[in-house]
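All protein chains but one are shown in place.
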Amino acid sequence: MDEIISGIIEAFHLIVTLDPEVMEIAQRSLTVSMEATIIAALIAIPLGAIIYYFSFRGKRIVIGTIQTLYALPTVLVGLLVYLLVSNAGPLGMFRMLYTTNAMVFAQVLLIIPIIAGLTIAGLSSLDKELKYTIQSLNASAFQAVATLCREAKFAIMSGVLLAFGRAIAEVGAVMMVGGNIRHFTRTLTTAISLNTSMGEFATSIALGIILLSIALIVNFGMNLIQTRHMGGEKDV
Amino acid sequence: MKKVLPVFGMVLLIVAVILTAGCVGTPGQETGNQTVTSTVTATPTATPTTGAVPDQLKIATTTSLYDTGLLDSVQDYYLETYNVDLLITSQGTGKAIESAKNGDVDVLLVHSPSQEAAFIDDGYGVNHRGIAYNYFLIVGPESDPAGIKGMTPEEGLTTLKNLGESGESNVIFVSRGDNSGTHSAEKNIWKAAGFNYTADISGNPGTWYIETGSGMGDTLTIAGQKQAYTLTDEATFLTYKNNNNLQLVPIIDEGASLLNRYTVMTINPEKYPNTNVKAATDFTNWLISKEGQKFIGDYGTETYGKSLFVPMSSLADSTVPPFSIDCSTPVTVPTVATA
Partner (left out) sequence: MSEEQVVGLDRITRVYGEKRALDEVSLSVFRGEILAVIGPSGAGKSTLMRICDMLEEPSSGEVTLFGMPVMKKTRKILRERVGILFQKTVLFDRSVADNVGIGLRYRGCSRDDINGRVAECLKSLGMEEYGCRSARTLSGGEGQRIAFARVLLTGPDLLLLDEPTANLDPLATKMLEDMIRTENAQHNTTIILNTHDQSQGMRLADRIAVLMDGKIVQTGTPDEVFYHPATVAAARFVGFQTLIEGSVLTVAEGCATVSTGAGLIRAPAGSVRSGDAVTVALRSEEITVSLSGTGTPGSGEGVSGTVCSVRKLGPVIEITADCGVLITALVPARQHVADVFAAGTRVHLSWQVSQVHLISG
């Protein structure tokens, strides 16, 4: 009990005084996960939209697979990226292992299914008449997909934020491919893991509080978007 | 779509900006306190120490060495003094060696003689030098329910096994079980005590033998919580005991099989020509230099009242058993035979 209380007090001290190491770690976590989320969104939203818009053989299987991959084990992604970017692996020439780029890469793989899947779900929840109207107005496939994504923007954005939350809270993959190197690849989650194993509970708690705050802000943002969305629907 | 990213960014950028401001702000205050002159002359673009981009050296090491904090101190000192950024990733010895074998790091810092020998023999490592040593400890609850105090490590573990298998419920041994240096030291003790580790211990566990598969710190926590015995390196134990309310004390701290020696190796550039072999050579030479050895020997004296590591250079002759490692001959950049 004492450990927890003194840990929390120490944690607030670290946060209030903007402890440089804690802030650096938090900032790295944010940068890496934001980068990963933006890259993943740029890939996954068009991907999801294309899967939604076109009919093709095996479409259901593809969507089912994407949904299954929501729960993609992070260590599996870590392992895959590790093997890919390791100096002995196919992408070894870039010497990417133990860099933030490798971490971004792993997180991108991790969250592409979430964004793509929720993009498909968001688009599917649009009225089918909307798709018909766009087609009937003779939009090109690109115009149609762009218009539909714009209409589903709230749902898609929720997906993007959810994906960001998963990326920043993930520990297995970034630990494996980032190596938890101080001043270089250490993130909130890997630092919590390390500090706990070193018995530095106060730092762990401080980092945990920051992680939780980020999750709260993201959640708050998501709620805000959804309320706006609902409010909009009432007007119709 | 154009609207999606800005709104998403807005939510997150606010956080990022606040944190960035915090990061930039604090070092500024520090430099202000340290040197008045540097703040006067400093231009916004110049860094206080040196303008050159630091070289980077990737090091794989074991959790038991990293968790002591020694390498973090070395990292800070080395960056400041030599403008080389040591990028240190800590894993179990097994995984550290794996990433060295894959050429993902430039330097390997471990403490597992048999695995080191295999690594060198397979041609993955060169410039093998000893840097420091200390002793493994068998730690356990103060009450010592198995009564093994004063025994040799081999006798102690044998007694634990016998009592544990006879159903003595408060006799438990916690093992790293992760192929780490500490784990292989444990295996060596079992071997010396006359057991086949795979068949008799790991392959035939009772409730008395727990494998955590985790780092040294986690394993100590588990042993503390369960009031069990475990094998630990001295440095992690001291660090951990100091940071926590760890209810464990050293029970057996003498015996030849408890020697724990730390060595450094450079990844053979013949296997991976794209490693930073120059910086690796410099770093090895620094570790065995007077300066480096003093740094290692001094580490921890302030906090723990005693040093966590004994510099290898303090030995009269490290090349004889049980150490059997060169600790003083400077290394040179290995030449790569061109095909």
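Brief remarks follow.
Each chain gets a letter, A and B, in the order it is written, and its residues are counted from 1.
As a working rule, a residue touches a chain if its C-beta (ideal position, glycine included) is under 8 Å from a C-beta of that chain, and two chains touch if they have at least 3 such contacts.
Source: prediction; values computed, not measured.
Among the displayed chains, contact with the absent chain in the complete complex occurs for A. Note that of A:T133, A:S213 or A:T227, the residue touching the chain absent from this view is A:T133. Even with one chain removed from view, chain A keeps its contact list with that chain: residues 127, 129-130, 132-133, 135-140, 143, 147, 150-151, 153, 232, 235-236.
Everything below uses one rule, namely that only the chains that are shown with their structure count from here on.
Separating the CA-averaged centres of chain A and chain B is a span of 32 Å. Of all the residues in chain B, the ones that touch chain A in their complex are 1, 3-5, 7-9, 11-12, 14-16, 19-20, 22-23, 25-27, 30, 58, 60, 63, 67, 69, 72, 75, 85, 87-91, 99, 101-105, 214-218, 221, 239-240, 243-246, 272, 274-275. Those residues of chain A whose C-beta lies close enough to touch chain B in the complex are 2-3, 17-20, 23-24, 26-27, 30-31, 34, 37-38, 41, 45, 86-89, 92-93, 95, 97-98, 146, 149-150, 153, 156-157, 160-161, 164, 179-185, 194, 196-201, 214, 217-218, 220-221, 225.
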